[in-house]
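First comes the structure, then the notes that go with it.
Note that one protein chain of the assembly has been removed; the remaining protein chains are unaltered in position.
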Amino acid sequence: MNAPVTETLEADVLVIGGGTGGPMAAIRAKEANPHLRVVLLEKANVKRSGAISMGMDGLNNAVIPGYATPEQYVKEITIANDGIVQQKPLLAYANGSYDMIRYLDKLDVKFEKDGAGDYAVRKVHHMGTYVLPMPQGHHVKKVLYRQLRRLRIGVVNRYMATRLLTTRDGRIGGAIGVNTRTSEFLVIRAKTVVLTCGAAGRLGLPASGYLFGTYENAANCGDGHAMAYHAGAALANLECYQINPLIKDYNGPSCAYVTGPFGGYTANNKGNRFIECDYWSGQMMLEFWRELESGNGPVFLNMTHLAPETIGEIETILHSNERPSRGRFHARRGTDYRQRMVEMHISEIGFCAGHSASGVWVDERAQTTVPGLYAAGDMASVPHNYMLGAFVNGAIAGEEAARFCAEVDLPEADGAAVAAEQDRVLAPTRRGDGLTPFEVEYKTRRLVNDYLAPPKITAKMRIAQERFAEIRDDLGALVARDPHELMRALEVQSILDCADMAAAASLFRTESRWGFYHYRIDYPETDNDDWFCHTLLSRDADGRMRHRKHAVDPYVVPVDATEMTAYQKLRIVPAEAAE
Amino acid sequence: MPLAAHAASVPVVVDDAKCIAAKGCTVCVDVCPLDVLAIDLVRGSAFMKYDECWYCMPCEVDCPTGAVTVNIPYLLR
Partner (left out) sequence: MTVFDTDTDDLADLAARARSEDAGVRRVAMLALAETPEPDAAALLIAGLADPAAEVRAAAAQALEEHAGADVVRALAAALDDPEPRVREAAAAALADRHEADAAPLLIARAAAGTAFARAAAFRALRELAAPDAGGVALEALADACPDVRREAVAVLGWLRDESAQPGLMRTAIDPEPEVRRATMTALVSVRSGAPGAAALVAGLRDPDWRVREEAAATLARSRLPEGETALIRTMEDPVWQVRLKAAGALGRLRALAALPALAIALASEISNLRKESAAALGEIADPAALPALRTAAADPDPEVRKTALWAIGRCRG
C-alpha cells in the first residue's frame, strides 16, 4: 500500500476550530507576539463556520459597567448551576467582558447603541442586565476574517483535525488533520494547541429525524471532546447536558432573548406564562419539559399581542441574523407572528458549555490538564459562556498559549502515532462494502435519544452502553467511497465517543442535579453531602474511562446561604413528589 | 454488506441561468459549513451534492448573482 499523501507544518500556536473562540485565540496570540507562527485549522471555511456562521442577534451575557458587575454575574451563574462552578474562570470571563466588547466594536462589530452612541443594554429581568442586542450582527464572521487576514495568520480551511499528538512526557505535540475534499493528511508539529471545536451538537437525534437538523451547527459533532479525551485531558460534568427550548421541528432558537425585550414571551397552550425560574438553567428546562408533557402543553412563543410595527422590527432581526431561514420555515406553515403563536419544543441532548456547563476541564487561564493544551468556547468547561465567552476565553487561551511557547521547544512528531492514526482514518476507504456513515450515525443517535435523554434511568443507560459497544464493533465495517463520506465516517467515531462519555458520566453521578439536565428518576434527590463536587472523566493508561470527583474550589465571590435558599424555594424539586 | 443506490430530495436549489460558476465562481461551495455543495463542471453551475443541510443560508446570502435558494429540508417542513 502506498504511503498516504502527507504535508507537514510547524507552528508555535495551533488553533483547531475557526468558529468563534478560535479566530479570537489566533488573533490574540499573534497580537501578543507577531513573530509567532500561528495556524488556524478549520474543518469548514473560517469565513462562514461555526455557531455564528450567519452572525448573532445579541450578546446574552454582556457584563457592562453601570448595568451589572462581574461579582453579580459570577453570583448569578453560581446559583444557576446549583453551586457547582469554578468561580475563578467565571470571574476572569466577567472581568474581560467589557474590554472584549470594546475590542470587537473597534474591529467594526455592530452593537446596538442609543442616540448618543452608548451601548443600548436591554433589561430582561430585575436582576443583572446582560442583554446587548446586535440587530446588524450578521457581520461578525466577516470582521473576524478580515482581522485574520490583516495579521496574516495562516488559515487552513477544509482540514478536519482527527487526533492530537502528545510527547512522551505527556505534553502537547501538535495534531493530525485530514482534508475533507482530498483525504490528504496534514501533520502539524506545534508547541501549543488551542481547541475551539464548539459544542458536541450531533449527539441526540432531532425530533424531526433529520440528522443535520440540529440545534448546533451540525459541523460541531464532538470532535474536540473526543480529541481531548484521547489525548488524556480531563472532561468535566458531562452529565450536565445541553438541552434548549426551540422552535418545534425547525430546531432553531425561538429567541426569547430577542423577542423578550420587545414583549414576546414563552406561554403554554392557554397563552399564559408558566416559567418560574429566573435563570436559563436545567431548572428552567425542567419546568419547560413538565409543561410540554402536561395538559397545558405544548409550549409556544407568543407575540400575537404585539403591535405590527414591533413585529416588523422583530422579523427584520430574526430573519437576517443567526438562523435566518426561520422566516421561511414559518411562511411555509402559514405561521404569522401577528396571528399565531409559534409552537416550541426542547432540543436533543448535547454537550455545550455555551448554554450549559460541561466540557473539557479548564482553569482561569484556559489550560486543560495536558500541558500546552488549551480549550475555550462551547467545548470548554466554563459555564454559560455563549458567544462573548467564546471570544473572551478564546482570547485568554491565545494569550496564554503565546506565553507558554516561549518556554518550550518544538516537539518531534511521533511517527508511530502518525502512522497508526493514518491507518485508523483510512480504514473505511479500504473496504468495498459495509456500513455507511449515515446508518451508523443514525443508529447511534437514535439510541442516545432512546436511552440517554432525561429523565435518566439507570437500567436504560446500561443498555445504552451495551448497544454502543456493539456499534463500536461495527465501526470495523464502516465504508467511505469518497473524501466527503470519509469525513462523515470520522465524525461518527467522535459521536460514538461522546455517547459513551455521556452514558458513563451520567451513571457516575448518583443523584439528581441541574434540573432537567441530570434528572435521574432512580436518584431523584440532590445529594449535597456526596455530590457537591465536579466530576472529571478521563482516559487511563489502559485506555479505559475513569471518573473522579473534584472539589469545588472555595468561592471568590461569596454567595450567602439565603440567596441560595431563596432560589431553592422557588424551585420545583426534581422528584415525583413535586406534583 | 452491499450498498444500495439511494435517492433523496435536496433542499437547496441553484438557478442555472443565473449561476456564473463557469466564470470561476465557487462562492457557495466555499462557504458551506457542511461542505454539501459542488460545481457540476459539465453544466457549469453549482448544485447540492449531499442531503446534509443545516439550512443556515450562507450559500444563498453570499452568492453574487442570487442563484441559490435554500428551502427547509422536507423532514422539517
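Per-chain residue numbering starts at 1, and chain names A and B are given in the order in which the chains are listed.
In this section, a residue touches a chain if its C-beta (ideal position, glycine included) is under 8 Å from a C-beta of that chain, and two chains touch if they have at least 3 such contacts.
On a predicted model such as this, the values are computed, not experimentally measured, just so you know.
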Query raised in the report: Who does the absent chain touch among those shown?
Result: A, B
Report summary line: Missing-chain contact, candidates A:P65, A:G117, A:G432 or A:P554, resolves to A:G117
Requested in this report: Check each of A:T310, A:T335 or A:N449 against the chain that is not shown and name the one that touches it.
Outcome: A:T310
Query raised in the report: Looking at A:R273, A:R462 or A:R548, which residue reaches the missing chain?
Result: A:R273
**Report entry** Interface with the undisplayed chain - residues on chain A
**Finding:** 7, 9, 45-46, 106, 108, 110, 114-118, 125-126, 139, 142, 145-146, 148-150, 152-157, 159, 186, 263, 265, 272-276, 278, 305, 307, 309-310, 570
**Report entry** Where the unshown chain meets chain B, residue by residue
**Finding:** 20, 22-25, 27, 64-65
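In the analysis below, only the chains that are shown with their structure count from here on.
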**Report entry** chain A residues touching chain B - in the complex, by the definition given at the top
**Finding:** 44-45, 47-50, 53-54, 158, 180-181, 208-214, 217-219, 249-251, 323-325, 328-329, 332-333, 433-436, 477, 479, 484, 487-488
Query raised in the report: What residues on chain B touch chain A, complex-wise?
Result: 1-3, 30-35, 49-50, 52-58, 61-62, 70-73, 75-77
